[in-house]
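Just one protein chain is left out here, and the rest sit where they should.
As written, the chains take the letters A and B, and residue 1 is the first residue of each chain.
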Amino acid sequence: MTILFLAMAKALAPFLALVLSGLLLLIVTAFLPKEKTRLLFYPTLLALAGTTILVATNWVDGFPLEGGMVISDRIAYGFDLVFLLSVFLSTILSRETEEGNAHGGEYYVLTLFATAGMVLMAHSRDLLLLFIALEIMSLSAYILTSYRQSAKGAEAGMKYFVMGAFASGFLLYGIALIYGATGSTDFSVITQAGAGATGNSLWLIRIGVALLLIGFGFKIAAVPFHFWAPDVYEGAPTPVTALMASGVKAAGFVALVRLVIAFAPFTALPWVKILSVLAFLTMTIGNLIALKQTNIKRMLAYSSIAHAGYALVGLAASIKNGQIQEEALAAVLFYMFAYSLMTIGAFAIVVAMGRKGDEVDEIGDYAGLSEHHPALAAAMALFMISLTGIPPTLGFIGKFYLLRAAVSSGLIGLTVVAVLNSVISAFYYLSVVMVIYFQKEKGYRLPQLSYTLLFAVSFTAMAVIYLGLFPEELFQVAKQSFQAVVF
Amino acid sequence: MISLVHYLIVSILLFCIGVAGFLCRRNALVLFMSVELMLNAANLAFITFARFQGNPSGSVIAFFVMVVAAAEVAVGLAILVLVFKNRSSVDVNEISLMKG
Partner (left out) sequence: MQEYGKILLLFTFGGLFVASFLLLSNFLGVKRFTREKHLPYECGIDSSPNLLNRFSVKFYLVAILFILFDVEVVFLYPWAILYKDFVLRGDGLFMLLEMLVFLSTLVVGLVYIYGKRALDW
């Protein structure tokens, strides 16, 4: 009893640390004078860093805990690292934009709760727990979106909330149907009961899985469930947008990975076809609409849709003849990590360009940045090159692993489409670089950069280059996360 | 005799009414109501399965869903109040600062 309890406590320590520090900060916020709430920035970063250490040690120890609603395998801890990295960096960005806000304390509390939701999503062994974890994350994200209380923020928050709630309706109904067919919401019971299911109950499971796919499709903004994303990304405060593009999206993908592992072997649905079509539409439409954007946040929103499409290629490649391909799933995890780094780097520069609420969002405003601030211009060019997928950057390596997995699963057509899409995306990413380097300045003066922001930009830039040159160890980590996946 | 299928048909109808309402109506409050209808349709399905399979976990799930729905409404209404303060309307067709 006590040994099991201690093992549980160790396995759940990251989640508990996040929740407890969130609750503690909540009480502190309530009694702190308003002008002092920005001090909560430091304990928040401390809590996130401490949780990262807990996650890393648990990953190294790597023991899958049996029983209960929670699963503690390396898949979960691997994704936890992506969440914590993106939350950590986006919190650093928030210091620039939300400093004067009267509700600074709540911002950090909600960030911690959203992270706790993401972590719990990765650790769910039960569909009900997955749903509740998703709601914890989403509700925090809705409030963070409209947290600045501006007209745009409120509108973005409402769109996000309405679409998110609609999606969770689908999700819940899917869970209900699967529960009806198998008598449980536990993944391992479902896979056992599902393996023997025939006739009506198999069809119930299939329809349930389809509804789940629609629900998570909304969450990762896959086409045709993407239409809310550009408005929400544009209206939200930039650090929150960065968080949505990285952490929240990765959380959607961990749920999809679990679904594939649990349901692909026995449902006999045309998984590869469904995921391939989703990936094809998401990449192509995301990239094509991104071409004509003039607002940088909208452009990055469509780019985020397109990148979800690339990651879906990896998910489609993870099923070959009804067998799970671990290497393809490892490529998805690696890609979420890589994409989070690149996109947060790009958003960090958006934050640097327009601080303290007055955002500078038009791509034209970046003209002449190279004369004014060469280092920042170089960093932006680096992130754009990495997002396009040109070597020797992390973006190229991520795509390389994904497409290698796709080729080895025989998805040649989809691979060609992905490469063509990268070529299309070069037009809009590199046009930003052109504006920065070859257009005359309009007289916009950049304010002095703070150390925290400089840290965020230089950290992401160095990681993008370093991991682009030496990715092998990180990919090994991703690969070992997916050793012998079962429920 | 009312069987499992009858309950399920009612639940599916409720779900479809929720989806249709969500897609057709313009008042944000009615959109919230439609979403609630979808969640409650799922609840009805959970409780039906729990009752007919003699498996009480479905009823407990319904409790959890009710709590999640209440939390959702609290957040949603707060955001709606914010939108209303900024624009004096909750008509979703009129809420369009951002386009493209």
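The rule is simple: a residue touches a chain if its C-beta (ideal position, glycine included) is under 8 Å from a C-beta of that chain, and two chains touch if they have at least 3 such contacts.
Just so you know, these numbers come straight off a predicted model, no measurement behind them.
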item	value
Sole residue of B:Ile12, B:Ile47 or B:Ala71 that reaches the chain not shown, by the stated touch rule	B:Ala71
In chain B, positions touching the absent partner	24-30, 60, 63, 66-67, 70-71, 73-74, 77-78, 81, 88-91, 94
Absent chain, residues of chain A that touch it	23, 26-27, 29-31
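Keep this in mind: only the chains that are shown with their structure count from here on.
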item	value
Chain B partner contacts - residues on chain A that touch it in the complex	128, 131-132, 135, 139, 142-143, 146, 149-152, 154-159, 161-162, 165-166, 168-170, 172-173, 175-177, 179-180, 183-185, 230-231, 234-235, 293-295, 298
Sites on chain B touched by chain A in the complex	8, 11, 15, 18-19, 22, 28, 31-32, 35, 38-39, 41-43, 45-46, 48-49, 53, 55, 57-58, 61, 64-65, 68, 71-72, 75-76, 78-80, 82-83, 85-87, 92, 95-98, 100
